[in-house]
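Note that one protein chain is taken out, while the other chains of the complex remain in position.
So, chain A:
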Amino acid sequence: MQLTYQLDLFPECTVTLLLFCDVKNAGELRKKAMEGSINGALINATMVVDPFQLLVAANKAVHLHKLGKMKTRTLCTEIIFNLSPNNSISEALKKFGISDNDTSILIVCVEEGEKRMNPEDLVSQVDGHQVSFDKLPEITDETKLRKTYKLTPREEKIGTLLESIICRMSTKDVL
């Protein structure tokens, strides 16, 4: 049910995506993440429109991590930060990270090398249902996305929601 990818530029890295809905223990998970006992980035699934969005965020995070130039302190927070269209870290974590009453959660795990974590370890910690990514369109909140990314109607005429989002994610440091 989870999706696994290899980053083209970093073939030694594997990215695993897991989607959960009807989550009841978001608060607990958030605390665990802050303590560092969950080795994945916890993301508000309503702000995700396609796995590609997460791959782009993860790729940039790993790139900066390897250069020692991340803007945040950990790879996981960097992934969350990269989803945001602006450069405020706290705002990014608030909007794209999870809050205590979120019910749809997406977890992104980046692993290097041979060691592969057992997804069950993560799934067992989530009090909710793991679902396939086919369900993502039902979870995505397009209105909130348009507002957060400040998408213009002119832009939507020339491309998809995903394309507008990716563009903003990748060029936010030069605008």
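Annotations
The rule is short, and it goes like this: contacts are C-beta pairs under 8 Å (C-beta built on N, C-alpha and C of every residue); 3 or more make two chains touch, one makes a residue touch a chain; residues count from 1.
Following the convention adopted for this analysis, contacts and distances are computed from a predicted model.
Entry comment: the absent subunit's protein name, as recorded by UniProt, is "non-specific serine/threonine protein kinase", drawn from "Histidine-containing phosphotransfer protein", "non-specific serine/threonine protein kinase", "AP-3 complex subunit delta" or "Integrator complex subunit 13".
Among A:R30, A:K60 or A:K95, only A:K60 touches the chain left out of the display.
Those residues of chain A that touch the chain absent from the view are 5, 7-10, 52, 55-56, 59-60, 63, 66-68, 152, 154-155, 157-159, 163-164, 166-168, 170-171, 173-175.
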